[in-house]
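Below you'll find the structure I mean.
Here the complex is missing a single protein chain, while all its other protein chains stay put.
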């Protein structure tokens, strides 16, 4: 339980699961994590509060949301993804390497600090996993819309052992 | 031929191949499906009519195209992708699991029902393959433009056996 110790050392707490909407009459159409084979796909996540609820602020980065707020949202997104991986894999040490990260920023016209926003995610992953396991290929883009008008969502592919 | 039987049971028909443009003087620059290794990449597909032609309507979801029309376009996109997989793999039973799906919605400003649109794709895949094989990690985003002004395009990674 090396990663759990590292999270405690960094005083990082992972959020509870995202509450399901009350009117949900059917199962969701996707899985947060698809644990199959050595390369595991992780759905695009957004920022969550410690209780699991979606974290604001909402809107376009560079307009309703500042670059710094979006950077923090990306950091919360990393914690949310770690929480999903722990639930799906049982143990975060099973993630032996981060492979690829795709960061989508809901960008207002003219906002170009996309890289800074997504660094909030990448830097936390590298801090927790170390550079050898945590480093990843990365794609960053500004998008025209995101579910719930989240300022940032991030997807990943990780290598899983054990 | 388990999946073929399931398609017949659901009265689903897969479209013919996309007709090549008449003035095509060279081979296309990409493959609809790249069958190599156990994880097979599938190009972004759009909705097709039964005869293979690109299906309308065209334009931004939330403006020229309604959310319900885009949901149906995503459903047709799933059928188009299944048709490509059948042509590339010979047998849809060779797809042993859906791994990851990326749904791009050509979204008008303020349109946020992106998840509902892409559910048209995901729900059909899960209905055809069942929840164990059909469930997938998913990324949904609103984009600023798509080829042919399609309202939705969807890419995937699938696990292939045999």
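List of remarks:
We just call them A and B in the order they show up, numbering each chain from 1.
Here is the rule we use: a residue touches a chain if its C-beta (ideal position, glycine included) is under 8 Å from a C-beta of that chain, and two chains touch if they have at least 3 such contacts.
Source: prediction; values computed, not measured.
Annotation for chain B: contacts to the undisplayed chain at residues 27, 29-34, 36-37, 39, 41-44, 102, 104, 143-149, 153, 155, 157. Residues of chain A that touch the chain left out of the display are 38-39, 97, 99-102, 105, 107, 109, 111-112, 114-115, 118-119, 122-123, 126, 131, 135-144, 157, 159.
Methods note: only the chains that are shown with their structure count from here on.
Centre-to-centre separation between chain A and chain B, using Cα means, comes to 25 Å.
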